[in-house]
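Every protein chain of the complex appears in place save one, which is left out.
Here the chain labels run A and B in written order, and each chain numbers its own residues starting at 1.
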Amino acid sequence: MPAEPLELLMAGTAEHDLTTLEGYRAVGGYAALAKARAMEPQAVIDEITAATIRGRGGAGFPMGRKASLLAKDRGPVYLVVNADESEPGAFKDRDVMRFTPHRLIEGCLITAHGIESRSVFVYIRGEYLHEFEVLRRALAEAREAGLLGDVTIVLHRGAGAYICGEETALLESLEGRRGQPRPRPPFPPVVGLYGRPTQINNVSTIALVPKVIELGAEEFAKIGVPSAPGTAVFSISGNVARPGNYERPLGIPLRELVYDVAGGIAGGRRLKAVIPGGSSVPVLTPEELDTPMDYDSIQAAGSFFGSAAIIVVDDRCCMVQLALRAAQFYMHESCGKCTPCRVGTRWLVQLLTKIEEGRGAPADLDLLDDVCERMLGKSLCALGDFAVYPVSSYLRKYRDEFEAHVELGRCPFGGESSLEGIVAPVEQHVHALPADAGVPEAAPL
Amino acid sequence: MSVELVTVTVDDRRVQVPKGTGLVEAAQAAGIEIPVFCYEPRLGPPIGACRMCLVEIEGIPKLQAGCTLTVQEGMVVRTAQTSAKAAEGQEATLEFILVNHPLDCPVCDKGGECPLQDLTFRYGPGATRMRFRKLTFDKPIPLSPLIALDRERCILCYRCTRFSEEVAEDGQLVARNRGARSEIATFEDVPYRAPFTGNVIELCPVGALTSTLYRFEGRPWDTQEVPTVCAACPVGCNVTATIREGKVKRILSRNHPEIDRGWLCDKGRFTYPYLRAGDRITAPLRRGPRGLAETTWEEALDAAEELLREAGAGTVTALSGSETTEIAYALGRLLRVGLGAHSAVLPEATSDALEAFRLPLSAIAEAELVVVVGDDPVVERAPIVDLWLREARRRGAEIAVFGPTGTHPLGPGGAAEACRRLADPGHELGRRLRAAERAVLIWSGPGGGGGARVAELAHALGFEGKPGCGAFHLPASPNARGVAMAWAAAADEDEAEVEHVRLLFVSGDDAASDPAVRALAERADATIVVTMFHGLAAGWADLILPATGWLEREGTSMNLEGRLQRLRRAVLPPCPDELGWISELAARFGVEVSPYAALVYEEVAARLFRDLSLAELGLRAPLPARKPYAAPPPATTPASQPAAPAEEEPFLGTLRLLRYRPLFSGPAVERVPELQFQRPAREVALSEADAERRGIVSGDRVLLRSNGTSVELRARVDRALVEGVARVAEEHALDLHAEVEVVKA
Partner (left out) sequence: MTLSPETLRRIEDAQRLYPEPRSAVMEALRLAQAEYGGWLPPEALRDVAEALDATPAYCLSIASFYDMYHLQPIGRHLVEVCTNLSCALAGAQRVLDAFAAGLGVEPGGTTEDGQVTLRAIECAGGCGRAPVVVVDHRYREPVRPEDVPAILEELRAG
């Protein structure tokens, strides 16, 4: 039986315009803030902890436990909201911000009260201009209505760098440096923004907070699964009949999301692969479709919940091309700080290009596998692993397609793949200065 | 204070180290190497970029970057020695690094002393699996006339950019682009121009940044390394001279943690080619009927003896602050004991009073409050001190600068007055200085009685009793105190005024280029000059004896901390050294002076340094203990009032000319073509207000005029400069007077 669309994050957005303070108040907005402010800060954190809100940004770390790690001293504590949504396949935070900005602001204010912070920074990806404007208007309204109290909320716009979604890279970028990750430890709750204890959460995590306070942790915990209560906004894209964002309780089977919620495979094609958590996670095959979508279940199936971004791939797609396109993305977005990621992402692109073009030898498949193995777990941040997961999992689960490229000396799709000819930004010569490293060179020595 | 120890196990070896020790250092303490490229604690917190240091930590599934961890009690660590996983990790890192690194080791200057070579040999893969074209770049490209950049060899460890950003804070050398396209660059490829650029060469763990002066000049297995001490400024950074076939090929830093922490300025690093300058004097010159002509040493010494005998006690000696203590002492023996000529022009005023407030330079970094007074930026007088100040600021110290470009703007010559005010019990900053546990005073500029004024301030603030508080005076010359002390110790008689200068004996290039000394030469009947170069004294000396440079000398030098350090001869001079002929001349006057620096030193040490032996000075000389405060003689002239801030001047008055001696100046710098880009531009700095009043903007050509002299310079508006002054480098100020008119050309 399909799960009812239970909405917490997006509640009311279908029926009302929640971008205005008036509209948001009409559905009970900012009542939770008043309730929270009447509570002791620690009581707010206790509630969040009891609700086990796991981070919706990708790592799934419980928000309350993060708050408990905050170093306590006299100086300022910062709350940073990660609105740098950039994971291919993910577009949930964008809808939260543009349809219910006040819910995010309310979540910020409740959390700030809980961690006793008076300074909030929302790092919003630069491309989200409309969402920035919506948020800015909402913030002005909230400020005028006196809702901010002694808290300041600064909207900080990014400028196009996937890596800034990584929390320490985000902090670096926010501090006016190149967005390159920092080594951890020390973790942000101890040494974060401007060297101060910092709580960092994703938009969809923070925006859940008002509902937790409104419902109470006990009620909230009844939704979803015990290890991960609540709902998530699932971004479903790719070859489905009805792509879009759908808020559902955690634990909903992947099959239900693909077939019932998103209407199944478009155009009557056959399902070939599902990427369950954004392009950075290992792929699942149609046989693995009954996996429930929650952190632990999906991990048991060998992948990650990630940002709940489900990319559905039908049988027209060449998996080598898909791997190459994913690898090109990670090469483009590698920050260049650590060796395995900077060098490895480029090497993967070179190898995949060679294989896709039919110039690969059987040994190249082993080398590809080995380069993946050598990158995995060696990088400073998770991006190095993210670059590996698609490649290594496609190679493992669709090895016959890779081998066909080698045996035939060409792409078996013969130019008919849905990704045929796709141009990746990394192949362009617009951004880098001056004469840059150039397109990955595939010619043998 | 007891240090909490923790026990860690590295490759089955247990070792106890203080809590908070980095894993790399803890392993080192256990005798185990954790290889690194990007890790360099002097550059600030570790960045974990290169991934060379991957180790296995018990209880953590993933390999960890050892450089970013500090040890915890009971930590069990496995390096590549005992962990296959760690070994695989390190091999992976090296394989990735070598994907793009060219195998041009045979023609790479780093070959033979290259960490990448060494670590590949020990931990790397034997063969490459990379079959694609490597990244290629134009190479090498000049990062500056001093540094060549080879982007193909660069492994992007970010040591150089971190140095530029976090240590020197010059903001010139950066990484640009992202990911695989990341590269090291300056803005618009302009030369990397800053006082400390050469350090990036030493920091580079591969041959990506090399010295243009050392390029293709030597290999580590056919060179010798001589540890000595830089004598280009009063800091006395510890250095190593690389010698091949009797020539200095390069200067490297040699970390003295209390003095330089292994940093070196470009003047100290790159001026050595001056030893082989085309106009170096290698034989004595004597003025005859047809001007100066080379002569033999025999004749030269006879001539010198004759001039000295004629002049006798009417001889005045002008000493350079760059002489060794031994040369100054030997000259004192010859001239004072041999001739009774006690009159000397010393390089600059010095004072013993600071000995009560002695600190190592490294203490500046620990300070909570630092006050700098004086007309000159610290970097121009004692460059390394600037790095210590920057570190102090990064660590949260307050740095108050009282001077023409300071945080507390002050007209030229206002330092003594600033000291007087700070001593006032009512002064806010003065009160905080009194209360501070770790406060440092620095006098950076002319005047100040060689440190007497700043010592008086330190005394007034009660610094004697506080081991974390101290004071420094930044002299203009490397060994002014050593020279003054040695000269004084050479004889017991008091200084005597000479009414008629019968002979002026000028020792060294600093004295020879001092206008006051030259003026004195005009009044003297005859002049003997000891100098390295033709240009300096050819016009006015009667007898020129060739001098040696600091890299050619044995001896000692006392730096601005009052630390005596040992210079070692790195190369033989192209002429007999000073002690040799001084000894011979002295013998003719019945005075015994050893021709050997070590023996002269013994004599000096017996009189001045309580028999401190050269061995005790060692490779890294210790700092003498503090002495009780002895009040210095009071200032001979009353503290000059700083120039009054321009008050509503209705019309354009004159400006005070503020001359400064730039770091990159002097006879040695002038003789190294590759260093010329570091010299100050032909410009005058003006305050915003003064420029605006005159309708001048940065880049305008302006005329500086005073009493019939005029100089044309480019204007630069300096927002930090105090009103009422025109700041010009000494070498561009020429004969301008103290007050100048500044107008658009």
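Here is the rule we use: contacts are C-beta pairs under 8 Å (C-beta built on N, C-alpha and C of every residue); 3 or more make two chains touch, one makes a residue touch a chain.
As the structure is a computational prediction, the values presented were derived from the model and not from experiment.
Colleague: Looking at the whole complex, which of A:Tyr24, A:Phe91 or A:Phe220 touches the chain that is not displayed?
Modeller: A:Phe91
Colleague: Have a look at A:Gly28, A:Gly160, A:Pro226 or A:Pro362 and name the one touching the chain we're not showing.
Modeller: Of all options in A:Gly28, A:Gly160, A:Pro226 or A:Pro362, contact with the hidden chain holds for A:Gly160.
Colleague: Can you name the residues of chain B that touch the chain not displayed here?
Modeller: Within chain B, the residues touching the omitted chain are 161, 165, 170-178, 185-188.
Colleague: Just the residue numbers, please: which parts of chain A touch the chain that's not shown?
Modeller: Where chain A meets the chain not shown: residues 76, 85-91, 93-94, 125-130, 154, 156-162, 173-179, 194, 235-239, 243-245, 275, 279, 309, 311, 313-314, 317, 322, 325-326, 329, 332-333, 335, 418-425, 427-433.
As a convention for this text, only the chains that are shown with their structure count from here on.
Colleague: How many angstrom lie between the CA centroids of chain A and chain B, rounded to a whole number?
Modeller: That gives a centre separation of 52 Å.
Colleague: In their shared complex, at which residues does chain B touch chain A?
Modeller: Interface residues on chain B, with respect to chain A: 46-52, 54, 62-63, 65, 68-69, 88-89, 92-93, 95-97, 99-100, 129-133, 135, 155-156, 158, 175-182.
Colleague: So in the complex, the part of chain A that touches chain B is made up of which residues?
Modeller: So the residues of chain A in touch with chain B come to 161, 178, 182-183, 185, 331-340, 342-347, 350, 367, 370, 374-375, 377-380, 431-433, 436-437, 440-445.
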